[in-house]
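All protein chains but one are shown at their positions in the complex.
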Amino acid sequence: MKDWEYRLAEHRGTLTALAIFVVMFIIYTANHPAGFTANVIQTAANKGVLLAFVAMAQTMVVITAGIDLSVGMIFLLTNCLASWLVVGSPLETAFGVLVVLAVGALCGATNGAIVIYGRLQPIVATIATGAVYFGIALLLRPFPGGSVNEHLADALTGRIFAVVPASLVALAAVVLLIWVPFSRSVYGRAAYAAGSSETSAYMSGMPIRRGKLLAYTLSGLVAALGGLFLTFFTYTGDAAFASGNAYTLFSIAAVVLGGVSLFGGKGSAIGAVFGALAFRTIGDLLFVFDLDPLWQPLFQGLILLAAISLGALALFRVRNRLEWFL
Amino acid sequence: YAEPEVVSGPAAEPECFAPWSADTKFFKFPKKEGPYRIALANGYIANTWRIQMVQTAKAYAAQPDVAAKLKEFKVVSTGEDVPAQISAINNFIDSGYDAIVVNAQNPTAFAPVIKRAKEAGVVLVAFDNILDTQDAINVNVDQKGLGQLWGEWLVKHLPNGGKVLEVRGVAGTSVDTDRHNGIHERLQASGKNFEVIEVVGKWDDGVAQKVTADAIATSGPFDGITGQGGDTGIVQAMIDAKHPFVPFGGETENGFRKFCAAHAADGLKCSSAGTGPAQVAVAIKTAIAALEGQVVPQSVKLPLAIVEDPNFKEGQDYFQSESDNFFVGNSFPTCGINFSAQEIMKQSKENQ
Amino acid sequence: MENGGPLFRMEGISKRYGGVRALENAGLSVRAGAIHAVLGENGAGKSTLIKIMAGVVAADEGQMTLDAQPVKFASPAAANAAGIACVFQELSLIPELSVADNIVISNPPTRFGMIDRKAQRRIAEEALARAGAADIHPLALVKDLPLSRKQIVEIAKALARKPRILILDEATSALTAADVSKVFAVLKRLRAEGLALVYISHRMNEIAELADDCTVFRNGSKVASYAAGTRSDAEVIEMMIGREYHSVYPPKPGRLAQIAPVLETRNLSWADRLHDISFSLRSGEIVGLGGLDGQGQRDLLLALFGVLRGLRGTVLVDGSPISIGSPAQARRHGIGMALIPEDRKTEGLMQPMTVRDNLSLASLDRLTRGGIIDRAKEESAINQMMTLLAIKAGNIDAPVGALSGGNQQKVVIAKWLMRQPRIILLNDPTRGIDVGTKQEIYLLLRRLADEGAAILFYSTDYAELIGCCDRVLVLYDGTVKRELAGAEITERALIASALNIPSAEPTQREPAQ
Partner (left out) sequence: MTRATERKQGFMRSLDPAVLTAFGCIVLLLVLGSFYSRSFLSPEYLLQQLKVASFLGIIATGMMLVVLLGQIDLSVPWTVATGAMMACAAAAYGPLGTTLAIPFGILCGIGIGLFNGVGVAYLRIPSMIVTLATNAVAQGVMVVYTGGFSPQDSATAAMRYLATGALIPGIPNVVFIWALIGAAMVFLLRRTGFGRAVYGIGNRERAAYLSGINTRRIVMTAFAASGGLSAFGGVLLAGYASKAAQSMGDAYLLPAIAAVVLGGTSILGGRGSYLGTVAGVILITLLQSILSVTQMPEAGRQIIYGVVIILMLLLYGRAPASR
């Protein structure tokens, strides 16, 4: 095999996610009454970016062979916090943003510490921390409300040069400034290695604990970025349990659509971002097809089912049945 | 773009479009030529109330006189996620709909959308979960008033005060808070000694039943009960625990009313009140009126559908042979909206 | 390197795993510029000792000194930092990462805090070349490599750390002769460069070729240390197993009667890995699969066992064509096939489950009545197997993972023998097994054959094929290049046909029908 073939194989998951997204988005805009306009893109981007952040956060944990069922709650908690803090003068606003991100990182680090040093299974540990984070969110915002610096909010959910959605640019910046350095760092590699085979990684002398802790912490940070954007998008904080849960579950779907292996060690947050955008487009398709309102949830479920079943197609190429059990 | 003119009342159909309060503004939108494109942006769909609401909306839009005014009526349900609903409304605005009716997942999150709708000259009407704004039309249920009604009912039936079980709804929602405040306001105002045990039933029969059972076992017995929803479950829990029947202020579920009718003699004195899912029809009607350039209040006050002991009538206030799950109060005679819930659910069955 | 004391020394090392005493007052002393062989039966404690040396496990008692300074390793990283690199018996590669990623894993080159991929690739290529495996692509994922290649990568990874002490724990167990000789050249060069090497292997010929010093372990303690070449093989083996030792291989029965074959294939092909394979296997016969590693031997065994999809050609059992779609069908009554898999860790055993559960797992259908396990039947079947194979397990309700490698392998074999299979496929069953256990396995195979089983036996060890098999099929690139029978099975013939060069021996007999 040539170099490029290996590279292609490495990025296959991400590219597939990109392809799924592009196809869906073309179907969507082609049928949209308003068509492929800056407004439509901006609307789709603002909605998609929120899940993209949460999915990116989920990815960081999933590559360590963990799962974060509290990610939606961190998203809510930081949203509620931002609706208190991200207000006022530019300086106050900046301070508020920093605090919100720090709290997100702290939540992530707490998850990480419990999983790594407490040696608990991520799935239950994060069910429990999720309840705690939601409780705190509810303390902060017993009722929806609060406000945000609207200049900042409008700037980040608006358009740059009247065409490019600012939220997409922010997303790209986060990928470049957080994900790429992380995934190429020694700790990032340790996180991958721990996800692929923890014993081997340990025997190879990798800093697995620090790598995993960093992954969890950054996950919390990125979820907090999602929370911030939620605040920018809605101007409020809202501790809505169902919504937090929905984001958690959606993020898992997005991560899988994005070619990230739930068994750890494989995949990229960039794939997950496309997975998230594709997943969001499933919802958008409701606009362009004239469906009976009662059939809409079923339609969404079926599209989701179809999208994840795409992965099963590879199965028919498997000639050696042992490959089923990797 | 076309902003509504703020005018003085009264509204076009004052019986139906009753202003929320004396200082409610009245809007007069520039008249648009019909037929109109109207969209319903619903959030959550997977419970009976919402399904009944969507069915009512479709049925209303299909009524010949309404259908004649509509070019298109589109419904989209976006689930529990607020941003998805916001995006849905944005999409409707971008696609040139004339009016958008919304059951908002969050009352405060829609400020940017309201701004955009206003700029685009789109009429935005919120109902059930309304919007925290002066710039869109709200079709309102007096949630606090409902709480007050239940509170008063208990005060009336427990002249000496007593121990009351309050089964609350979903924490953090304004509906829950308003109703809760209403209840407590009246209990306190009575000056009697009321001890209130609160549990969270989440407007769900199963959850309400479980927490009621727990409360009865640990803090019971109670002298009165009030429930915001899941009331059928609450009564069921009382029956299971052999708790004596006591006065009850609750919602309008058919199951609850069936129990009220059956056990009134044993002490289950009920006040059943709420506003049914048919308020969506009022919202649509309001939207059409606004588009037609008629004067409408910024905040419409819906009448409560109240039935109190001993007035439960089979076939009108409750339906013995029908499902427990639907909300009975489904008509607004003052608005000419007269669906019975049962008719809605049946009719659609034939439609499918 | 007579001058100076030992480079590294461990003394009085003890380690217990629960009730199991893995090491008791053990010691080892290695010097720079020499290869130190560690010998011992399965379960003697060799791996445990070097895991302590490499910081993977912590000793309960004992001291270690490096350059006469006392040291303690809190983690493998600490040992690495001190210059100790280890190729573990259970490989420590990360399957989802590329070969290059794995090679630089403990100390990757960085630029601006990020891993420098170009530099990483350079290092990897260099290390692979040093390990004599420049043909492995640095971007290939480790999980896609066959076991033998993985072992080479593991060696390259250790080399890339530029260690002062290099430990190889059965690092050549999956390698073929050709690869082994490449690795040996590397090791000898490292010795010349002044490294201290610790070498664990069950292959006596390798030790004879490489070692300068030897230490023998038995039951967790050191039996003796001596300079290489000062003891005879028989003496060494006696030290290891603690008893007298005779010829390894049981006698062969000689030419077998021409009875109808139990298993036969005609033009069996699969993907681009197997081509037109035709052979037959009779009851009472042990047929070897030879050739370089990775020439399709494993695929052939998996194909017969119903694991591969899209087979072409015919498989006949008792003369009638059948198609086997899964191991479940392969083991069924009427076919009665068993496969002893290659990798006991991932394919043979459930490490955390008990010996009992592991033993009965392949025979659940026979041990149950109406789906319910017949405990008495299970008990007696297990007891029978434990005695038949002399499995050393303190408690059959202990996890199988706590047994030594050799005993684990016996459990894998035993779980299939419990079904009394008629056709036994073995995929390199003696890898990493001590001589004593190996001998037991050879005897067992012969006994099973005498009792009527038909055995197909893949081995990477030529001596084994020569010693055990009635016939040997030599595979090359997925086809049977040659079939050797009886006296034809010589090391020379095996190697010649494995490399697909015309045999020096003139006799090219017809394959037996």
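Per-chain residue numbering starts at 1, and chain names A, B and C are given in the order in which the chains are listed.
In this section, a residue touches a chain if its C-beta (ideal position, glycine included) is under 8 Å from a C-beta of that chain, and two chains touch if they have at least 3 such contacts.
Owing to the predicted nature of the structure, the values given are computational and were not obtained by experimental measurement.
Trainee: I'd like to know which visible chains would be in contact with the absent chain if the whole complex were considered.
Mentor: The chain that is not shown is in contact with A, B, C.
Trainee: Out of C:L364, C:A390 or C:L499, point to the residue that touches the absent chain in the complete complex.
Mentor: In the full complex, the listed residue that touches the missing chain is C:L364.
Trainee: Thinking of the whole complex, not just what is shown, which of C:A185, C:A260 or C:A328 touches the missing chain?
Mentor: C:A328
Trainee: For the chain left out of this view, which of B:Q236, B:T286, B:S299 or B:S340 touches it?
Mentor: Result: among the candidates, B:Q236 touches the missing chain.
Trainee: Out of B:L70, B:A120 or B:A171, which is the one that touches the chain we can't see?
Mentor: Considering the complete complex, B:A171 is the one touching the chain left out.
Trainee: In the whole complex, not just what's shown, which of B:V6, B:A217 or B:A265 touches the removed chain?
Mentor: Missing-chain contact among the listed residues: B:A217.
Trainee: Of the residues in subunit B, which ones touch the absent chain?
Mentor: Given the touch definition above, subunit B has residues 45-48, 51, 54-55, 171-172, 197-200, 204-207, 209-211, 213-215, 217-219, 232-233, 236, 240-241, 255, 323-325, 345, 348-349, 351-352 touching the missing chain.
Trainee: When the complex is taken as a whole, what residues of subunit A touch the one chain not shown?
Mentor: On the subunit A side, contact with the omitted chain comes from 67, 69, 114, 118-121, 123-125, 127-136, 138-139, 142, 199, 202, 249, 252-253, 256, 262-263, 294-302, 304-305, 308-309, 311-312, 315, 321-322, 324-325.
Trainee: Touching the absent chain: which residues on subunit C qualify?
Mentor: 56-58, 305, 307, 326-328, 330-331, 339, 341, 346-353, 357, 360-362, 364-365, 367-368, 371-373, 375, 397, 415
Heads up, the rule we're going with is that only the chains that are shown with their structure count from here on.
Trainee: Let me have the rounded angstrom distance from the C-alpha centre of subunit A over to the C-alpha centre of subunit C, please.
Mentor: 44
Trainee: Taking each chain's centre as its mean C-alpha position, how far apart are subunit B and subunit C in Å?
Mentor: 72
Trainee: With centres defined as the mean C-alpha position, give me the subunit A-subunit B separation in Å.
Mentor: Each chain reduced to its C-alpha mean, subunit A and subunit B end up 35 Å apart.
Trainee: At least two other chains touched by the same residue of subunit B: list those residues.
Mentor: none
Trainee: At least two other chains touched by the same residue of subunit A: list those residues.
Mentor: none
Trainee: Spell out the part of subunit B that touches subunit A in their complex, as residue ranges.
Mentor: Per the stated touch rule, the residues are 40, 42, 44-46, 51, 54-55, 58, 74-84, 86-88, 90-91, 94-96, 105-112, 170-174, 177.
Trainee: For the complex, which residues does subunit C have touching subunit A?
Mentor: 54-56, 75-80, 86, 88, 90-98, 101-102, 105-106, 108, 110, 113-115, 117, 137, 139-141, 143, 157, 270-271, 299, 302, 307-310, 326, 347
Trainee: Where on subunit A does subunit C make contact in their complex?
Mentor: Touch residues, subunit A against subunit C: 1, 3, 6-7, 9-10, 181, 184-186, 189, 192-193, 195-197, 199-207, 261, 264-266, 318-322, 326.
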